[in-house]
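Quick one: the structure is below, questions incoming.
One protein chain is absent from this view; the other protein chains keep their places.
In this document, chain identifiers A, B and C correspond to the written order of the chains, with residue numbering beginning at 1 in each.
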Amino acid sequence: MIGYAFMGAAHSVGWRSVHRAFDVPLAPEMRLLVGRDPAAVGTAAERLGWQETATDWREVLTRPDIDLVDICTPGDSHAEIAIAALAAGKHVLCEKPLANTVDEARAMVAAADAAPDRVAMVGFNYRRLPAMALARRMIAAGEVGTVRHVRAVYLQDWIVDPEFPLVWRLRKDKAGSGALGDIGAHIVDLTQYLLGETIESVTALTETFVRDRPLPGDAGSAGLASSSGSGRGEVTVDDAALFLARFAGGAVGTFEATRFATGRKNALRIEINGSDGSLAFDVEALNELWFYDGRRPASGEGFRRILVTEPDHPYLDGWWPPGHGLGYEHSFVHEIRDLVEAVAAGTPASPGFADGLQVQQVLEAVGTSAATAAWQKVVGA
Amino acid sequence: MIGYAFMGAAHSVGWRSVHRAFDVPLAPEMRLLVGRDPAAVGTAAERLGWQETATDWREVLTRPDIDLVDICTPGDSHAEIAIAALAAGKHVLCEKPLANTVDEARAMVAAADAAPDRVAMVGFNYRRLPAMALARRMIAAGEVGTVRHVRAVYLQDWIVDPEFPLVWRLRKDKAGSGALGDIGAHIVDLTQYLLGETIESVTALTETFVRDRPLPGDAGSAGLASSSGSGRGEVTVDDAALFLARFAGGAVGTFEATRFATGRKNALRIEINGSDGSLAFDVEALNELWFYDGRRPASGEGFRRILVTEPDHPYLDGWWPPGHGLGYEHSFVHEIRDLVEAVAAGTPASPGFADGLQVQQVLEAVGTSAATAAWQKVVGA
Amino acid sequence: MIGYAFMGAAHSVGWRSVHRAFDVPLAPEMRLLVGRDPAAVGTAAERLGWQETATDWREVLTRPDIDLVDICTPGDSHAEIAIAALAAGKHVLCEKPLANTVDEARAMVAAADAAPDRVAMVGFNYRRLPAMALARRMIAAGEVGTVRHVRAVYLQDWIVDPEFPLVWRLRKDKAGSGALGDIGAHIVDLTQYLLGETIESVTALTETFVRDRPLPGDAGSAGLASSSGSGRGEVTVDDAALFLARFAGGAVGTFEATRFATGRKNALRIEINGSDGSLAFDVEALNELWFYDGRRPASGEGFRRILVTEPDHPYLDGWWPPGHGLGYEHSFVHEIRDLVEAVAAGTPASPGFADGLQVQQVLEAVGTSAATAAWQKVVGA
Partner (left out) sequence: MIGYAFMGAAHSVGWRSVHRAFDVPLAPEMRLLVGRDPAAVGTAAERLGWQETATDWREVLTRPDIDLVDICTPGDSHAEIAIAALAAGKHVLCEKPLANTVDEARAMVAAADAAPDRVAMVGFNYRRLPAMALARRMIAAGEVGTVRHVRAVYLQDWIVDPEFPLVWRLRKDKAGSGALGDIGAHIVDLTQYLLGETIESVTALTETFVRDRPLPGDAGSAGLASSSGSGRGEVTVDDAALFLARFAGGAVGTFEATRFATGRKNALRIEINGSDGSLAFDVEALNELWFYDGRRPASGEGFRRILVTEPDHPYLDGWWPPGHGLGYEHSFVHEIRDLVEAVAAGTPASPGFADGLQVQQVLEAVGTSAATAAWQKVVGA
């Protein structure tokens, strides 16, 4: 695994736990953790349960005992590592967004296509929340009929304070974009996954409410400082991205990704209205899926709160009795389960790199629409 | 109508509005409002829409143009007025609790029995909330199966402050009891109404957390002051009453009525669990009824929030389109509708005085159980 | 009052009740109800409490005993009636939307300007829900700081069934537009009212999911039938309207008005995120306002559910103790209260016709943006 910050820790839970919860055909071995700082990566490896460490990610390419590379670095290094790993015959799990640009993502898809017997998966973990997988199953089974409306927001508030520092996620060169690529990517992927349809066109706006911020303490001597001359630097990404969308099947949608929704900590909320029913969901209450069955008489009907903890709900066979809820990190255990099964079966993983590219194309259309103040067709749609 | 405080104002809404919302066979005329203070009753009559006023309630007995007497006074005068009114050939609506003691209630039932062609109704208005009437209909139709559990609380917080004054509702001589008779009576009546079954036995405790309070400003020279000698008087009723109950049909219940539930303003909450389903309700969200259908597979089921605003819901034919909620006062419009229909049809009203007596007997059993620390059978059960 | 359907009934509640709940300087007299069908208007007048009836609305112009005209007709007749009434020296309350076109609305504002001593009010009743008035007060007091995000939806589902008939609200000639003018107008007005700021520009889409519908039974012989030849007619308005907006003060917003949100009966929902706090509201739970105070430590903070039933909440001095909720219709009582007070004081009412025009201009910009697939500046902004 390359990288050991937030995502590295979350993926490690998946690698450690998958065979404890599920009957998987292969039990993972956590061989090598890579990071640039030797002391820090050593500490992380011990904490997270990795056997060895390295400071150069290229070491994974030549190790015959490593079958799979898990990329948890910032988006600007995804393409280089993933392409090299695939070329070296490794399976790859790449954290989302697949890349910082469509061009990089395209190259990654080409690399995956050139290694058809290798699994190349992109880590949209929220698909693996049981409530989302159940929603997908219900929509595919026709329980909401023809989808008319999609309403998706991803609301956070961690940078509302204008004195919050200029971390890498607020710099375009590292992160590619701001709320759009970080959390907007999730709601683009999730809604398309749920509907089984792609977004065809968008009209968008983006906004940066706080345009400069203090440089992080540990960056005092870095080149960054020169951009402000006063210990502050320019925020080069969006704080918020809003867009309207038309889906291929005729549904229309509103989307909003923001880090300025005071009080909303991790409110990924999706509501879908169809001709026969509706579904609603919020990651802040991730064990619940709300369903309205429009085929029944309205006098006895209402949005019902399905506790997604029954044994026949997706992924729940590995866990606890009804009502004993799961948490955020379980999405990674499920992601790894699906990945391991794909590796063992020699089948493509879903979402694959092509799905990651398509999400990137939607995000690019959003960015272009916001920059040009015009509707934008999604390339490839 | 006798009395014009909180309940008088609420009943007046019912009298003014019933024929505006519903096709009732008789349109009420609001003839006479009675109160002891001539100036105050005059102001109230003009505000509430009553044609004339009087200061002696006995005037209603001899007025041939008055067909019905609505009693909104404190509980200690209910019996005297109701019995006289029935004897004078008037229909009677008496605010709950029917009386302060079982003996008084018994005399009132006797008076009602002696006037079989007069309607004698007790004002348990919460039965007339559409959600409660719908719950009754669903339970009677078997939608929850055999009831196993009843969970009923009525939580308020208006006397949490120990400096809140010693108003009449905190004096046993005026109010009969405290939370028990004032709000506990509602949950006793409602749960018995919903189940169509009576409570057979109880074990209870009552508590008075704040045992003396400042005398109200306008009571300075009254006899009350003597009980404290310092501008404070003794609280002679319960602040809270809690009990367990067994119903005739085998269900068991927990009940709690309190004025010390900080932050709960008017939380009358009832949950009923049956062999085939469950219902839940809260007056603080009075347009909603929650239903769990246990006859369907658990994987697709959850408590559903029925917005009780559909045209085929009880009482909703008189009101607005779906989703346009009603308020607390509508319960009184519905109460008056049912009363007027009973008067026109010459049929008994429900709940009648016998129902009021039965509730009183349950409350008495609660009081006795609390005093004796022993299970108590409800007299008559 | 002209018109006696849904809005006519709702306004009548206001006229009947305002002086029963509040100390208003003038008690309204409900003189004349106007409708084209003499039998129907007679029945309605008796039901709703109006003294006389007429079949020609022009009768109100010449009646010296009529001081105020309340217009509850479809939007295509608002301008003609309002302009005539103002010219005849009457005060006017006009149901929203002010008119079906900006041109009509402009003429109405001119008429109001020409009668400066007459009150000309437009009926955006949701401003008068206590929770909305409280939200306005809190935002004005700075409790959310600088507003960053507005998230407003108005979701209904009454025409999801494709066999629901082609009623007047689905015809452009009568209604002007569909969801946009009927319910979208409310969220445009409410959000601008809450922020005290106008919308400056929009990008929009509209959609008509069901393009033809059965003609209503009673329209069999009307010209409408010719448009389908088969008992069906074309839907000439939008089923749904979605738009992004930029406010004058820098906030960005998403808006959605639809009649195709299966299971959402009357879900007017607004969330506002500011630099110091957030507010959230849903008409389906109209006695609640949710507030997050971002100025306090996050570890003890969360969205709090304020039950807007305290005596010091807006309009609550006229009603019941805490926790005894109000309903939809109370918004009309409050609207009439504010109107009567403006008439008595000789001050302009708010929202006045100019406010109605401005909302109309926003709606027009939305329509134009949807038609041209381009961002549109709001005229006058």
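Throughout what follows, contacts are C-beta pairs under 8 Å (C-beta built on N, C-alpha and C of every residue); 3 or more make two chains touch, one makes a residue touch a chain.
These figures come from a predicted structure and were not determined experimentally.
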- Of A:52, A:67 or A:329, the residue touching the omitted chain is A:329
- Out of B:94, B:112, B:240 or B:307, the sole contact with the unshown chain comes from B:240
- Note on the structure: Contact residues on chain B toward the hidden chain run 144, 148-149, 151, 153, 155, 157, 160, 203-205, 207, 209, 240, 242-244, 246, 250, 252-254, 256, 258, 260-264, 273-278, 292, 294, 301-303, 373-375
- Query: In the complete complex, which positions of chain A touch the hidden chain?
  - Reply: 6, 10, 12-13, 16-17, 19-20, 47-49, 156, 158, 264-267, 283-288, 307, 309, 319-330
- Positions on chain C contacted by the hidden chain, ascending: 288, 290-291, 298-307, 310, 312-313, 322
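The working rule: only the chains that are shown with their structure count from here on.
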- Copies chain B, chain C: same or different interface, half of numbers shared as the threshold? same
- Message: Measuring from CA centroids, which chain ends up nearest the centre of the complete protein set?
- Response: C
- If you count the contact pairs for each chain pair, which pair has the most? A-C
- Starting from the mean Cα coordinates of chain A and chain C, work out the distance between those two points in Å. 40
- Just give me the whole-number Å value for how far the CA centre of chain B lies from that of chain C. 36
- chain C residues touching 2+ other chains are 264
